[in-house]
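All protein chains of the complex are present and in place, except for one that has been dropped.
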Amino acid sequence: MTLLVALDLMGIFVFALSGATLAVQQRMDAFGVVFLASVAALGGGVARDVLLDIAPAALDDTRYLVAPLVAGTLVFFFSPLVERLAGAVRLFDAAGLGLFVAAGTGKALDAGLGAVPAVALGCLTGIGGGVLRDLLAGVVPVVLRREVYAVPALLGGAVVVVLDGQGRSGPVVLLGAAGLVFALRMLGVWQDWHAPVAPQRRRQV
Amino acid sequence: MTLLVALDLMGIFVFALSGATLAVQQRMDAFGVVFLASVAALGGGVARDVLLDIAPAALDDTRYLVAPLVAGTLVFFFSPLVERLAGAVRLFDAAGLGLFVAAGTGKALDAGLGAVPAVALGCLTGIGGGVLRDLLAGVVPVVLRREVYAVPALLGGAVVVVLDGQGRSGPVVLLGAAGLVFALRMLGVWQDWHAPVAPQRRRQV
Partner (left out) sequence: MTLLVALDLMGIFVFALSGATLAVQQRMDAFGVVFLASVAALGGGVARDVLLDIAPAALDDTRYLVAPLVAGTLVFFFSPLVERLAGAVRLFDAAGLGLFVAAGTGKALDAGLGAVPAVALGCLTGIGGGVLRDLLAGVVPVVLRREVYAVPALLGGAVVVVLDGQGRSGPVVLLGAAGLVFALRMLGVWQDWHAPVAPQRRRQV
């Protein structure tokens, strides 16, 4: 198992937890839970592979389909526990964001993309599944909420690209970038950071 | 005309009827009706072809574009009749689901996919167009409602894969699997079957 596959599977598992938890919150049934888990988990990576014109790993490797099934089943049966963990969707989402941005940027560089498109594709990998998850569940996509979400992803992708330019890549770089994204995102949630809105539209809070 | 093309065209026509009927119910105009018919009809198959990295049939074969146009026009002009057929959206949707799951699973096996990914892709083919249709029309996607929707699709795909493993494929297998999906789905609607929700979230009904 290569590192990129391991990162992908970890990202899939935590994103699937986020999708399944949201589905339980929205009182969906068992299949809705597994479906939303799969969409959240696989959406970003499949979009990336389609854009890179490589065969989506999810169609080649049964583990990519089993991971969301396991995560969905776990959340379904232990949902009272998961619910007590307040902010579980956000926590899993932040972990998935980090893992997918790092893995996605790495895969884009491997495919020969330049710096800017590689960061953009890494961010799409990280954000895509969550956007689909939120659209299907009928909630405002997390990336469009007034929270700091895109900045950690952009920084994480940039770190991977810059270090790659210096000849440094591999497990430590990718896991480090993933951890950086996760830490910044959770720090933003914890500190209630907000990105600015356009001038003269800012409301009294 | 090969069998897979015939099944595809039948599925396109009935899914287009479902999209057009929903559009009329939502009081969309003539072009909204044809647009929603086309999205419902072509969404799942195009997604499947893109994932399999084969040229989408809809771009090659004018019949794939004419079918939703005809279905949309029919529903547009005969909508009072269609409306009196209560549950028409569901009926056409169930027929399209069966035809697309069978055709999609068959096409995935032809492309050399393994058992689990082939069933998953067959289900995506069957579910994708309806999800897009419902998202665009602003209603909760049918697969996420508390109805038995995914189970018939999964069983239909599994039947195609198992019989293919025994060397049996062809018209009878695919039409039989499509009929099985349709029958189970309509039985679920008729009997008002519900899939379970997560423990301790079940509401008093």
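Think of it as A and B in the order they're written, each chain with its own count starting at 1.
Rule of thumb we're sticking to: a residue touches a chain if its C-beta (ideal position, glycine included) is under 8 Å from a C-beta of that chain, and two chains touch if they have at least 3 such contacts.
Model, not experiment: these values are computed from the prediction.
K.L.:
For a quick check of understanding: of A:Leu7, A:Ala41 or A:Leu121, which residue touches the chain that isn't displayed?
P.N.:
Residue touching the absent chain, from the options given: A:Leu121.
K.L.:
Can you list where chain B touches the absent chain?
P.N.:
Missing-chain contacts on chain B: residues 23-24, 27-36, 46, 50, 53, 55-56, 58-60, 62, 65-66, 75-77, 79-80, 135-138.
K.L.:
What does the interface between chain A and the hidden chain look like in terms of residue numbers?
P.N.:
Interface residues of chain A facing the absent chain: 50-53, 113-114, 116-117, 120-121, 131, 135, 140-141, 143-146, 149-151, 194-201, 203.
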